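One protein chain is absent from this view; the other protein chains keep their places.
Moving on, here comes chain A:
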Amino acid sequence: MMENNFLFDSEGLSEEALKRKHKLENDPSCRTDHMKYMNDQEQIKSDILEKVMTEFDSYDYSTYTALDVSRALQKNTIGVEEFKALLSPAAEPFLEQMAEKARIETRKHFGNTVYLFTPLYIANYCENYCVYCGFNCYNHIRRMKLSMEQIEHEMKVIADSGMEEILILTGESKTMSDVKYIGEACKLARKYFRMVGVEIYPVNVEDYKYLHECGVDYVTVFQETYDNVKYETLHLAGHKRVWPYRFEAQERALMGGMRGIAGSALLGLSDFRKDALATGLHMYFLQRKYPHAEISLSCPRLRPIVNNDKINHMDVGERQLCQVLCAYRLFLPFAGITVSSRETKSFRDGIVKIAATKISAGVSTGIGDHESKYTGKENAEEGDEQFEIADTRSFETMYKDMSEEGLQPVLNDYLYV
């Protein structure tokens, strides 16, 4: 498999920092054990990880044939075996049939609705060295953490655009953006938005409980890759390095009282077919264990970042991404599927007619720049972006475009109870 060239030295790092960075990159023995929980990381009793990884380890997609795929497509219920067939290379020639079947399922469960939301990054400090991420601690970027006043200002600007659902994000720094800070931001968000979700570093059950009390009901955590050996080589330092603690984040969120969870691998980091299998199964087993939980999937692909424009999604082309999304839809017909602004307008316009149910609009992955992006008003203080987006449509344009595609944009379908 081809590899991305992730490693680069950004300007402005001290000699000492560079030395540490290079040691982490070149000497695996100096890295911590990525399978061992840190002292402050809660360990819950769960069999989901083992169930997912048993399937992940034994999945050999090259063994599936066209016959397996056509059999799967004829079934009313897509089980684990059928899901595996649909994710295999043998299913690629069946993409149109998969899309047709996926569209029927999506319409049955969601009608012609499409949900709109926007992310709001409130800080980009990070304590981790994840080699593919723009926020990583060895990337010399403009760092920023918004004050409550600045957050409120950003929220007003976004709410004025008409948006009613917001996803609050931070870089993964527990010291710069602690749970209390995030909780306060979420309380503010409840004032301006009907629905509040978070995409932050994984926390313990108690912290999820606290965030739920602050008005949050949805938690998104990306596992990045389910291949823990590969994971170890990409997440070289920081609390994010602990792979099983991240895996169990959604379950802890549900234990903390959250209504819904979302997850995904970041496609392009490792073998995308195996990662897609694990993503689907992770959500599948969570729903089986917590049947009341609202499940949703994303499908992010790697994007270029500040200081490294060479990072790309490797062998996950749009056809492959579409295949993965159709397989998700057929395996989990009831699940929400979000397609991010990492993808282009044409891809997003097409995929909402087949499998996706939610898209972001008016997106910025930078810090404190909504006013300048929405109104053109200059703002001296802004933090750099996590990754480059591909679809820059505003809320208004997106609303109009979706309506013209024959879909009904839904701004909110949720109540905090």
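The definition used in the following text is that a residue touches a chain if its C-beta (ideal position, glycine included) is under 8 Å from a C-beta of that chain, and two chains touch if they have at least 3 such contacts; residues count from 1.
Keep this in mind: contacts and distances are computed from a predicted model.
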**Omitted chain, identified by the protein name its UniProt record gives, among "Response regulatory domain-containing protein", "Zinc-dependent alcohol dehydrogenase", "Amino acid/amide ABC transporter ATP-binding protein 1 (HAAT family)" or "thiazole synthase"** = "thiazole synthase"
**Asked** Among A:Lys108, A:Arg142, A:Lys180 or A:Arg319, which residue is in contact with the omitted chain in the full complex?
**Response** A:Lys108
**Request:** Could you tell me which of A:Ser88, A:Gln287, A:Asn308 or A:Ser364 touches the chain that is not displayed?
**Result:** A:Gln287
**Prompt:** Among A:Val242, A:Ile295, A:Ile311 or A:Val352, which residue is in touch with the absent chain?
**Reply:** A:Ile295
**Complete:** Which of A:Glu213, A:Asp315 or A:Asp413 touches the missing chain? It is A:Asp413
**Message:** Just checking the interface: what residues of chain A touch the absent partner chain?
**Reply:** 104, 107-113, 162, 164, 194, 287, 291-295, 334, 403, 406-415, 417
